[in-house]
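The excerpt is restricted to a subset of chains, each kept in its original location.
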Amino acid sequence: MNKHYDVVIIGGGIIGMSIAYHLAKAGKKALLLEANEVGKQTTSAAAGMLGAHAEGEGDEDIFFQVGRRSQALYKKLKVDLQHESGIDIRASAGGIMKVAFTEHEKRALCRMQHLPTFEWLEASSVKKRIPQITDDIIGAGLIEDDVHVEPYAVCRALWQAAVRYGADVKEFTPVIEVKTGKEALTVRTAGGTFTCDHLTVASGVWSGRFFEEMGFSHSLYPVKGECVSVWNNGPALAHTIYHDHCYIVQRDRGKLIIGATMKPNDWQAIPTLGGIETVIKKASQLMPSIQEMPIDQCWAGLRPATSDRHPYIGRHPEDERILFAAGHYRNGILLAPITGEIIRDLIVGEPVNEEWLHAFRIGRKEALFV
Amino acid sequence: MNKHYDVVIIGGGIIGMSIAYHLAKAGKKALLLEANEVGKQTTSAAAGMLGAHAEGEGDEDIFFQVGRRSQALYKKLKVDLQHESGIDIRASAGGIMKVAFTEHEKRALCRMQHLPTFEWLEASSVKKRIPQITDDIIGAGLIEDDVHVEPYAVCRALWQAAVRYGADVKEFTPVIEVKTGKEALTVRTAGGTFTCDHLTVASGVWSGRFFEEMGFSHSLYPVKGECVSVWNNGPALAHTIYHDHCYIVQRDRGKLIIGATMKPNDWQAIPTLGGIETVIKKASQLMPSIQEMPIDQCWAGLRPATSDRHPYIGRHPEDERILFAAGHYRNGILLAPITGEIIRDLIVGEPVNEEWLHAFRIGRKEALFV
Amino acid sequence: MNKHYDVVIIGGGIIGMSIAYHLAKAGKKALLLEANEVGKQTTSAAAGMLGAHAEGEGDEDIFFQVGRRSQALYKKLKVDLQHESGIDIRASAGGIMKVAFTEHEKRALCRMQHLPTFEWLEASSVKKRIPQITDDIIGAGLIEDDVHVEPYAVCRALWQAAVRYGADVKEFTPVIEVKTGKEALTVRTAGGTFTCDHLTVASGVWSGRFFEEMGFSHSLYPVKGECVSVWNNGPALAHTIYHDHCYIVQRDRGKLIIGATMKPNDWQAIPTLGGIETVIKKASQLMPSIQEMPIDQCWAGLRPATSDRHPYIGRHPEDERILFAAGHYRNGILLAPITGEIIRDLIVGEPVNEEWLHAFRIGRKEALFV
């Protein structure tokens, strides 16, 4: 007989692992299936900024509300995970400095000025805080709450903690087929067949296949991002530098992460020469001295994108045993905690903010790409 | 409208690439789809011995006949590929020295003694040819025809040559769905949808999913093999040392490849501590001085196995547009040329040895595992 | 004219960097010269146990006193470095579990029983704390104070903090010649010539050359140690397991570090096949389930050894401008803070424990090897 679980989660990135963690902690028997190694694809490729402001549009935006909420959840999660897993998720203070080169950019930034979490700084103040920054800026918006974490450390900590709460995690176990028969959901994998009461698809851009099989075509597409890291042997960067989807993030132990290109519909998860050139050029404009730093690594990741830039989080409209949590685009690290909570609440029967569920519902037309 | 091909091949290992090469050379418009990078999985994990004798049972065996034929094909292929791709497949002379530690092992080996390609050597003769070998052997069977090649070099050369003959090769393009409708075969992938007259499944152990979808369950299972390489800074090994499925192969530029464990039903394509210990222990028995050599790398590969140890090569019994070429177990490198020829001949309508097709037919009961 | 420094330090491992940090913090203008990259050799090869008890002999031993003192210094250093560099040195709680397989080993361990920091545990208690441990032990001595840190993180943090206090650090700058003329010490390097008031040699086993040039032959020899790391995807190890110079250390983010062989007079800083086999065999005896864990990396480091197992810390007996801090053998990470303090105190003129200086004096006969 096949082993039975309360919930099977497909996908071992930070989203799937957050769901496994939250469900296991709530007492559900969960199985997470990962086709390769846990946390080694899009999760590891991310810089880890919790950019609720940096990526959102302002306080009326759903994304901004959800992002802020998830950002706040990280504070407790950090403490919990340290205790439950022994792993420090390396949350770094400082936040994001969104720089402006022109008056036009300044005006765009200053639309956030009414927020208590946003502070406009003139160039000289920016320079005092980040002596490495280019002289060409006219100022920057400092968002101290947009701190960053180490994505693989978060994913690893969620994993260890989920296992401690009883979750099963199987690496190198691709799903061959999902059968959505009346009596039970059946998941056939290379490593055996499992039945479950609930199934959650959380495979990032590779979720597309499951969306299609379950009746939703054109739900997701990849936006490839290419990155490079360098060794910063001088003083650490006090704040993440951010401009036009490009960033320089100070990692613990001396590395700077520089990213990232945006290449829609490119599935090739390795960086090209031209992609890396673009990233270097952009970073050099933001921080000229970065040119002298020794290269550490180049890599690429595939962001799972939707046309309206919002993720899918919620139930299959016709089969409530099946849930989706994918399409987090540039914000998978930021939204991992709230996504885990929402899916948990849907499964255990707790109330969930209806407006959010509406915004992130499966099958919405505005999210499709053609 | 979807692009149309004469043949779509699923799988970019050495088997799929040999098929693409042979078809393109025969004038067919071929498309090869690879989910990751070409030749970087099982193909790259192999040592590259062309072990027709080492792996076969003797001259009445089908495997032995087919293996010998494919071994012979490599002689011409080497020259052709050098010309067509500029790549040297690094065929190394010397062949395999199958050592015996006991009289029992000697007797088993000497069953091949009637073959002109087999020569029994006493311990002292073996020692003269391989001074590095252990003193514990009582002799060895030398099979000079069982030379070796560099698997990735072969695959790369086939690729370059196939492209030159007009084949299309798409990396990072996993197949989402195959539709076997009446009018046309349709292959839906992350990178677009294609139609074709013929489809060949050649994805090694990952072909299992397609076998199942097309009605053949339990056709394939993985046998994981773990390997380690070292730097041999002393004199090169003149012959591959082989004993009990274990081998030490001299690669060009000073490396020795040591393999391999046999772990059925293990999908984890990375080596474990215990697996590597086993391999080291075995190699140290065969060649004690190997202990002093610096380690280069550890890795693992998944051999696609069937219960009768023969591959599947041939047509779907009910839909002759669909072909399979998978399950080559320990012999994918050896059998790549003959497999490419058989599939080509089936598609272009040339005659193929009926006995072989029978032995390798899809759906045969003796190959299933339960 | 050549640039002048208060102190030039030769060697950018954890010892040299601790000296640079302590001197810079005390207001001295320091230059550290590293022939390759900072912290990438013996420092990075170490597991990072602060094994004052594990490596020492008991409370009357000088090594034990100094080790305990340095262990204590790490508590403050951790906080200071977090503040000064932003880097967490990853001090992990739990300490060392020194296991006994025989009554004889138990008796040897229990010689520490009078120490308040030592606790003898029967096998069942050990098993409760470390469920992964072998059933073959009869018990273990738990030393909770012998925690561990991440050596490269410590070195990196010292570096960033030293630079912040005004130190100069030059990588890829091998020293060509040291001139000890009457007026000034002159250090000629690939990257320029410097003069200084004090010179400290802290190049680990590569200090041997400077000892010789300054009149002290046969002062140091290497003891190579080979290590391997694995991914522990199960529950974390709560304590370091230690037996007979072998250890298994839980690193943050899921890795276990396993070490280490002891190969005197071997300068080849890469692991051999036989060395890695030894390490795996030993670790498997301590923790059988480690066999199933996937391998991460293999490496080797060169411990700088003296015949009496004590380091050299102090002044040249005939030229007090020249100091040495080398030969820390298995205890470089543990002793880095105290070494930095002693060298600082000698240079700035603070009092230093005379007994220690005597035990660690340069040129002592009992430390020489022949």
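A, B and C label the chains in the order they appear, each numbered from 1.
Please note the rule applied: contacts are C-beta pairs under 8 Å (C-beta built on N, C-alpha and C of every residue); 3 or more make two chains touch, one makes a residue touch a chain.
As the structure is a prediction and not an experimental result, all values here were calculated from the model.
Here 3 identical chains are displayed in place, and the whole complex they belong to in this file is assembled from 4 copies in total.
The working rule: only the chains that are shown with their structure count from here on.
The pair of chains sharing the greatest count of C-beta contacts is B-C.
Averaging Cα coordinates per chain places chain B and chain C 48 Å apart. Rounded to a whole number, the gap between the C-alpha centres of chain A and chain C is 39 angstrom. Those residues of chain C in touch with two or more other chains do not exist in this structure. Only residues 37, 171-174, 176-177, 190-191, 206, 208-209, 212, 222, 267-270 of chain A touch chain B when the two sit together in their complex. The part of chain B that touches chain C in the complex is made up of residues 228, 230, 268, 270-274, 276-277, 280-281, 283-284, 290-295, 298.
Residue ranges of chain A in contact with chain C, taken from their complex: 38, 85-88, 90, 92, 152-153, 156, 159-160, 163-164, 169, 171, 233-236, 250, 252-254.
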